[in-house]
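Our next item is subunit A:
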Amino acid sequence: MIWVSWRQHRGQAISCLAVLAALAVYAILLGTSMRTAFGNDALTACLAHSQGTACPAAVQAFTNRFGSEVNIAFWSVTLIVPGLIGVLVGGSLIARELEYGTWRLAWSQTVPRARWLAVKLALVTGGLIVLGAAMTAVITWYRAPMDRLTGHLQHNIFDFEGLVLTAYILCAFGFAVLAGLLLRRSIPAMVAAFIPWLAIRLVIEFVFRDHFLTPLTGALHCVTACGEGIGFVPQATGRIGDLVLSINGNVVTYQPADRFWTFQFIEAGIFVALTAAALGATIWLLHRRAA
Partner candidate 1 sequence: MFRFRLDGSSGVPPYLQLVHQVRQSLLLGYLQEGDRLPTVKDVSADLAINPNTVVKAYRQLEHEGLAGGRPGQGTFITATSSTALPEEQQILRASLEEWLRAAEEAGLDDEAVTALIAVARQDMKKEKVKP
Partner candidate 2 sequence: MTQNDTGVTPPALRTDGLGRRYGRVWGLRDCTLDVPAGVIVGLVGPNGAGKTTLLEMIIGLLQPTEGQLSVFGETSRAPMAARLAEVGYVAQDHPLYRDFSVADMFHLGRAMNPSWDQQLALARIDALDIPLKRKVKALSGGQRAQVSLTMALAKRAPLLVLDEPVSSLDPVARLEFMREVMAAAAGTGLTVIIASHVVSELERFCDWLIVLTGGQVQLAGPADDLIDAHRLLTVPRATTDAELPGLPVHRTDSDRHSTVLVRTDPGRSAAQQHPGWQADPVGFEQLVMAYLQRPPKSAAKKDNAQAAARPGPSTKAVTR
């Protein structure tokens, strides 16, 4: 049954590997040039004893050079690609069997359909976790120089480091598998899963994330003119990596940088719970239809 699941998803696995390889090539190219630039601009030393305030021009130059690439390229990645990967893999998992009538073949062999589904889901989910982890690792590696200037609580950056990228993929996958069982057609299932996934994704990021824990407040810390940041480097709290939420006169409301992993667990936890609910519902529904 493991072989069967592998053989049926072999094409998808190869495509995912190709995506990962393309990402890795891009990351290596960009990452090495970033590291070189970082070294050339002596930013390491500067950051070590001044949090970037001693070399604003260099910081500005660096972030201008690499900032736009980070923004444009990865806005689409963080928002669309995990969802696309998830629905493309999940939408056809059950739906294709129903569309082509091969369920009559698959579920009349000596393996009960609940076990058929469980093994398939375990294998594919495992594969997606590996893919997500690999993508996260590649992106985290290449982002490392930039992260030293900006931290990774910022919205775009948070989305593809840590745990959440994998969790996004799993959630889209779970929704698509369930949609495939209910709608019985692959493409409609993919669309029907992607839309709620995207909606939830946007809502959690832009409505809830900033307040997963109660924000802290502190005194406004200005180096040059108050209210001005330096590129991506927030100086309002005096520390790199804090996420500034608002500034009211002299008071800064922010999330401290060290909450990164806590927030990662919370957001990933939400998406993993949604995944578990969707896949659990799928298994239960399939079992109930057989009974």
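Everything that follows uses one rule, which is that contacts are C-beta pairs under 8 Å (C-beta built on N, C-alpha and C of every residue); 3 or more make two chains touch, one makes a residue touch a chain; residues count from 1.
Candidates were picked such that all candidates are chains of the complex that A comes from, given by their letters.
Everything quoted here is computed from the prediction, not taken from an experiment.
One candidate among 1 or 2 touches subunit A in this complex; it is 2, while the rest do not.
Contacts from subunit A toward candidate 2 in the complex involve residues 1-4, 7-8, 11, 100-102, 104-105, 107-114, 290-291.
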